[in-house]
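Single-structure report; data block below.
Apart from one protein chain that is not included, each protein chain of the complex appears where it belongs.
For clarity, chains are labelled A, B and C in written order, and residue numbers in each chain start from 1.
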Amino acid sequence: MELIPALYIIIPLLGAFLIPIIGHFVKGFQKTISVIITLFLVFYSVWFYIVGYEAPAVTKVGGWEAVNGVPIAIYLIYDGLSAFIILTVNLIAFLSTVYAMGYIKRFTAENNFYALLCLMIAGMNGVVLSGDIFNMYVFLEIAVIASYALVAFGTEKRELEASFKYQVLGGIASLLILFAVGLLYWQTQTLNLADISAILQYQDQSPALIFTEVLLIVGFGLKEAMIPFHAWLPDAHSSAPSPISAMLSGVLIKAVGVYALIRLFFNIFTITYEVSLLIVVLGTLSMVIGVLLAISQWDLKRLLAYHSISQMGYVVIGVGIGMMIIFEDGNRTVAALSIAGGLFHLINHAVFKGLLFLDAGAIEYMSGTRNLKELGGLSQKMPVTSSTSLGASLAISGIPPFNGFFSKLLIIIAAVRAEFYLLAALAVFVNFVTLGSFMKFIRYAFFNMKESKVSLKAKKLPFSMKFSMITMVILCVLMSLMVFPFFRDILLNPAVDVLINTGEYATKIIGS
Amino acid sequence: MNGMTQIVKKVTQLMSGLIFMYGLYIITHGHLTPGGGFAGGAIVAGGFILLILAYGSKVLNLRKEETQTSITESVALLVIVMLALAGLFLGTYVFFNNYLPQGEIGQLISAGVIPIYNIFIGMEVAAALLTIFLGLVIYKEEVAS
Amino acid sequence: MTVYVMCFILFLVGLYGVLTRRNLIKIVIGFSIMEFSCFLFLAMIGYIENGLAPILKEEMENPVYVDPLPQAMVLTAIVIGLATTAMLLAIAIRIYKKYGTFDIRKVNELKG
Partner (left out) sequence: METLLSILIGFMIIGALYALHAKDLLSALIAQGIVGYGLVIAFLNLRAPDLAIVQIVVETITLIVMVAVVLNSSREEVKESWNRNKILNIVTSLVIVGFMAYIFAFMIQPLQPFGDHTMRMSQYYTQMGAESTGAANLVTGVLFDFRGYDTLGEATILFTAALGVVTILRAKPKKETES
C-alpha cells in the first residue's frame, strides 16, 4: 500500500475535532482517543523504518501534476530526515500523553487539553512533512498557537505572564518568517521548496537572498531559543504543566526550530561560509551561556529549561560543523559523523530532557514545590522518580552507559577531526558543568536526608506517570545502541544522507 | 448581561436580517464573486455578535450557546476533513481531490466541490468567531464582575 | 520601490511598538500593525500594472490578471492574525484581572 504520509496530520486532526464533540457526552473518551492516536502514530513512524526506505515518498496534495516542470500543488515530502524527526515527535508525544492522563486530573477542561495536544502534534507533523514554505508557516502557526494555550493552561499569575511573553516573542518570529516567505516569493516566484532550491542553485548570492536568510535565521532561531533570542524559554517551559514542558523542550523547539533551519540551510539555500560560521557561533554561545545561566538556578524547572538551551547548542554545533565542512568540501566522512552526532543528540535530548521534566512534574505532584532548597530526602518516599531522574541526570551529563555520552562523543570526535579544537574543549567543559549542576539537583532533591522537611501532598504517584517515566529511562539506555553500525544504518544514516548531498533534494522531488 | 436601549434593539432587529442575508450570499457565491467562506463566515458572526450585544442575555444560556457553537465548529471541520478524504475512498488515492463535476463557469452550481467547502468553511469561521466572542462575554460577566 | 521601503518602515514601526511600549494593549496594537504591513507587503508583490482583479468575466479577449497566489496567502495570513490577536487579548484580560494593571513593568513575578 503506497505509504500515505498525510495520515500523520489527518489522524491527530480528526482526533482533535472529535474530542470536543464526543468528549462532551462521554467522560474519559478524550484520554483513550488521544492515547490510541499517539500510539498508532508511533507504530506508523516505526513501520516506515521496518518497510525500508528508497526514495522520498512525495504526495502531491490534490493530485495536481507538475505542469512542464513547475510544481503547482503542495508537496508532502517524507524522506529520511522527516522520518527521523517524526519518530522523535511521536515517541515523546505518546509518552507525554500517557503521563498527562494522571497529571491533568487536577485541572478542569481536560477535553480542551487533549484536543490542543492533538493539534500541537498535528502542527508539528505538518511542519516536518510539508514541502512548501507557506504551508510550513501555516502548520508552524497551528503548533505554536496550541502551545501558547497549553502554556497558560493553569491560568495562574506566573503562567499567564510567561504565556504572554512567549506569545509576543513567538509572534514576532512568525511575522519575520512570513516576511521572509514574501521576500522568497518575490525572488523565486514559487513556494515549492524543491523548486526554490532548483532556482537558487543557479543564482549567485544576491544581497536580497542574504537578507532573507538572516530573517529566517532570526525567525527560526527565536523559535528554537538560541542564545540571543532565548528570553522566553525559561519562563514558558518552567510555568507550563509538566507534560507540556516535556513536549515543548523535548520536541517543539526541535520540530519547529532546528528541523526548519536544517532543511532550509542544507537542502534549499546554497551553503555559504558566513551562514555556517554564524550557526556554529550561535550554537557555541547557546551551549556555554545556557549552562552558565543554569548553575545559579534553584527552581527545578527553570534549571532544566536553561539546560535545554545549552543541550540544543550541542545539536546546532554538530550540524554547523557538518555545514562548514560541506562548504569547504573537506572529507565527507567527518561531515557525516558530525551531522550524525548532532541528529543523534537531538533524539537523545528529546528523550532525557522529556524524562527530566516528567520527573520534575512528579516531584511537584507529590511535594507541591519545585524549589530545590525546600526539597530533600525524597529517595525513600518516591523510589521510582528518584531512580528515573538519576538515570536521566546521568544521561544528560554524558555518563557512559546512557545515550547522552555517545552522542556527545560523536560530536566531540567530529569537532576534533575537523580541527575545531576550541569547540571540542568547550563541549567537554560544558559537559562537566552540566554534570555538576545535575549532581546538585540529585543531592538536594533526593539525598538531603537530615533536614528533609517536605511533607508529601499526594499519597501515591498514579500508574500512568510511572509507566512513561520507566519506559523513558529504559529508552535512555536502549538508544545508546544507535552508535553501533547496524542500528545507525537503519535509523541515522538515511537522515544524514539527505543532509550530506545537499543538491539531491531538488532532483529527487522535481525529477519524480 | 443587560441589553441596550429600545432604539438600538429595534435597529438591530431590522439590520441583522440583512446582515445574515448578505453573509450567506457571500458564502454561497464565493466561487463567482469576490468573498468566500472566510469573509461570509465573518459577516455572519458579525450579525450574531450584533444581536448578542444589543439584546444581551443571562450567563446561563450564553454558556449553553457557547457549547453549541463549539460543537457546530467541530462538526463543520469534521465534514471538511471528510470531504477532503472522500477522494481517497473514491479510489483516486488523492487527498483534496475535486471529484464533483465542474459545470460551466459562470453558473451558481459550477465549481465542483468548492461551493461545499465554502459553505462549511463559512460555518466553521462563524462558529469560531462566535465562540471567541462568547468566551470573552462570559468571562466579563462571570469572572470580572 | 519607495512603496516597499515604506511598507518595511511600517513593519519597523510595529516592531518598535511591540518592543518599547509598556502597556499590554499597546503591544497588541503594535502587533497588529506589524501584521498589516506583512499583508500589504505580500499583496504588493503580486500586483501587475493595469492587471485585472482575478475574477473571470466572459467578454475579455486575453486578459492580464493580477497574481492570485499572494492574495490567497494574505487571506490565510489575515485569519492567522485574527487568531493570534484573539489569544493575546484573552491573556491580556486575564493578566489585568490578576495583576490589576496593563503595565508590563508590574507584570513580572517570574525572576531569574
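Please note the rule applied: contacts are C-beta pairs under 8 Å (C-beta built on N, C-alpha and C of every residue); 3 or more make two chains touch, one makes a residue touch a chain.
Owing to the predicted nature of the structure, the values given are computational and were not obtained by experimental measurement.
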Answer for the absent chain's shown contacts is A, B, C
On chain B, the omitted chain is touched by residues 26, 30-39, 42-43, 45-46, 49, 53, 66, 70, 73-74, 77, 80-81, 84, 95-96, 98, 102-106, 110-114, 117-118, 121, 124-125, 127-129, 131-133, 135-140, 142-144
Listed in rising order, the chain A residues that touch the chain left out are 13, 16-17, 20, 61-62, 64, 67, 70-74, 105-109, 112-113, 115-116, 119, 122, 126, 134-135, 138-139, 141-142, 145-146, 148-149, 152-156, 160, 163, 186-192, 195, 206-208, 210-211, 457-459
The missing chain sits against chain C at residues 1-10, 12-14, 16-17, 20-23, 25-26, 28-30, 32-33, 36, 39-40, 43-49, 51-56, 65-69, 71-72, 74-76, 78-87, 89-94, 96, 101-103
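Following the convention adopted for this analysis, only the chains that are shown with their structure count from here on.
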Among line, ring, star, complete and other, the chain touch graph is complete
Farthest CA centroid from chain C: chain A
Chain centres from averaged Cα atoms put chain A and chain B apart, in whole Å, by 36
Per the C-alpha centroid definition, the whole-Å distance linking chain B and chain C comes out as 23
Residues of chain A that touch two or more other chains sit at none
Within chain C, the set of residues that touch 2 or more other chains is 94
Listed in rising order, chain A residues that touch chain B in their complex are 2, 4, 6, 10, 13-14, 17-18, 20-21, 24, 59-63
Residue set of chain A touching chain C in the complex reads 134, 138, 141, 145, 148-149, 152, 155, 157-158, 160-164, 167-168, 171-172, 174-175, 178-179, 181-182, 185-186, 191, 234-235, 238-239, 296-297, 299, 302
Chain A partner, complex, touching residues on chain B are 67, 70-71, 73-75, 77-78, 81, 85, 87-88, 92-98
